[in-house]
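Omission of a single protein chain aside, the complex is shown with its protein chains in their original locations.
Up next, chain A:
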């Protein structure tokens, strides 16, 4: 089964099967539109879906053209070249269209489709120039080749349009934060469950697994998975393999949808509620709470505490280049919470006024280290030097078996160009003209790792724990899931 899909990915030789799959997808579209209630603005989503429909139609046509090419023996070498030099794929596609087809002329939407396709390609090109220069000790973190990524974005066969959209949103940082990314992934999987039609001689869950694998591979190339996403995905796959084979497809769908809903409710949303309650007990009147960056969980906690009538103030510490704290500040101010805003350089100045430090987390590692947005370790460090308690708020679904002692083993590198633009300066940075100088590197790491001795306690939905209890929680959770 996997083999068939593998072949299909590569080949023009079995175009029929490819067509079949695509037709199925297209057929499934209207149902998808009806059932889409999770998407934020339906109109926009529908428009996108229309575009994606057209895209798929266009792909079908391209495949037909390739068939023709083969028949007319218009050099296979050319086709291979095309696959290799994927950046030029579009241009060639255009040229081909003009040369060969009479059918294609008639339809305008193709040009629009081209525009859509250009955007992901641009992103990859930017990334490519970046990989030319790299800081040596984080060399392994730079993405090696974007060839696959490009090929997938140009020819995203077998990938559900929802995932293509999601991939672009991840890559362009439209969806940011590990909770938001995980929820978006689960919503996309739900879409896929609804739309997937089992081909003959296939079992729904097995087929689902292989399709999902393609989709997640694509997502991985857009941006590496967050720990929350990996865990959610692992859980879902476990449920897939444990699914009762005797059920009908529709029953399986319903069950899988339930599985995801249950996960979202139990492991994410109820965890938030539980953490909110626990932290609320720790916030007292006249507290000054120092937070760093913008965490969806911390926002909920602070809003909850505010609603319960406690008078407290918040110090929002922010850092470049993302400046997420401004978003947090805006939200908190609109909730009428008394706020102070500083950049991370003024940390030592404001830390003395704070009574507690609350931090969000990207993941909790098995050795007790906290992986979180870059700068978190610094906040914890200064807090410890000033004897302030550091509370890390983290749902247990973000716990991972991985161990890491420094910030380089596993990390992500962001776009270095955003470090060069400063919105509070009137002059441009003197580094802009030197951007391409081989002696100059600009490093924009996304995460750092806070050693466990800088963290007072981790607040999870289970209990308030020391960092070192991560393996215990992992063990218990694993038993429950079995």
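In this section, a contact is a pair of C-beta atoms (placed from the backbone, for glycine too) under 8 Å apart; a residue touches a chain by one contact, two chains touch by 3 or more; residues count from 1.
Keep in mind that, in the parts below, contacts and distances are computed from a predicted model.
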>> Which of the following is the UniProt-recorded protein name of the chain this complex doesn't show: "Translation initiation factor eIF2B subunit beta", "Ribosomal RNA-processing protein 42", "DNA repair protein rad9" or "Sister chromatid cohesion protein DCC1"?
In response: "Translation initiation factor eIF2B subunit beta"
>> Considering the complete complex, identify which of A:210, A:296, A:355 or A:444 is in touch with the unshown chain.
In response: A:444
> Touching the left-out chain: which of A:212, A:226, A:289 or A:329?
Replying inline: A:329
> Hey, which chain A residues sit against the chain that's not shown?
Replying inline: 135, 137, 319-321, 326, 329-330, 333-334, 338-350, 352, 374-375, 377-378, 381-382, 385, 406-408, 411, 419, 422-425, 429-431, 434, 437, 439-445, 448-449
